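Before anything else, here's the structure in question.
Here the complex is missing a single protein chain, while all its other protein chains stay put.
Showing chain A:
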């Protein structure tokens, strides 16, 4: 007997066509997998800031179809409370209710509350009382108002205790009570979610500690879609002295740490040291951060060459990865997953990564990469010195690197989850915290 198709609504923050970013790629990939799966009817709704992208928002309409797509829609908004993550717009509620009634999803997979609004969860429950709601956590926004990074900019350190009295240290103009209420507000909204998905065990544990019940959390890594040509062979430069950074040019990514370490490594070496920085959004970096980067290069030794290569996309990242020998992930915030790691593994590049957040569980020191303490210039400099010209090390790591789980496998685990949630309660096995 064929099972009826499950109507699967993916709710994302942005669409890669509107603005590129890790979370929207993950959401779009899963939506595409659902669309290609005979067992599913897939719909995508992407919340956007209509003020930034007015071309996607029609006057008087909250929801508009993305041109030349099937079942992909844009949810435009012009106001958003970024503290409590709510919108409270009657017109929007009316149209969203109608959208839900029309599409009648069985499963709603929410990937973000930004520009979607936490009240959307309650609206889903009201319009479709039996719908199953899955929520994938891509960052720490629910527990951290500081860009969801759990990074204390004033201390330049990872936040290990996101308690309200600690939050006011990052936001002195707000009160402990406001942060207490914020947490209650998110927790209340999240209590309406059937199941949470985290791409890493680190992120999952942080949220379990924050208040999400363990039995409502699964770890499913972000699936990887390969673009490696058949028969491709990994290769490196002659001097094995080219280090690459791939990521956003923003504060918590630790480019300053990389440059300072590269400088130390170059000062102690006769070999030229080359650093290539691939990354956009430099305009979002703080002046203080840019100053630190500039300072790191003041009177730098002549054998150090640093080049800003500009932004990259997932269409060309494989080729760009091949233009460097080593990939450095110097993040000082606890990365929730580290998409760049999957991309580097795809190109069989050895990774030098900080032991921060989700990177800890992905990088096995000496096996599929090398690791150092977050923010440690000397630690990274030591590793870079060790790497320069070290073909044996490069070969050893490159050959041990394995791809992240495939997108097919990741999707199959989302299918399992959806079917488990759809099963009658008594027939539903305990959903385990999977690694």
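Definition applied: a residue touches a chain if its C-beta (ideal position, glycine included) is under 8 Å from a C-beta of that chain, and two chains touch if they have at least 3 such contacts; residues count from 1.
Everything that follows uses one rule, which is that contacts and distances are computed from a predicted model.
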item	value
Protein that the absent chain corresponds to, by UniProt name, given "Multicomponent Na+:H+ antiporter subunit E", "Ectoine/hydroxyectoine ABC transporter ATP-binding protein EhuA", "Inner-membrane translocator" or "Glycosyltransferase family 2 protein"	"Glycosyltransferase family 2 protein"
Contact residue for the chain not shown (choose from A:86, A:320, A:405 or A:420)	A:86
Full-complex contact with the absent chain, from A:36, A:176, A:291 or A:373	A:176
Hidden partner chain, touching residue among A:94, A:228 or A:284	A:94
Residue among A:49, A:106 or A:119 that touches the chain left out of view	A:119
Touching residues (missing chain, whole complex) on chain A	84, 86-90, 92-94, 97, 119, 122-123, 126, 164, 175-178, 180-181, 184-185, 187-188
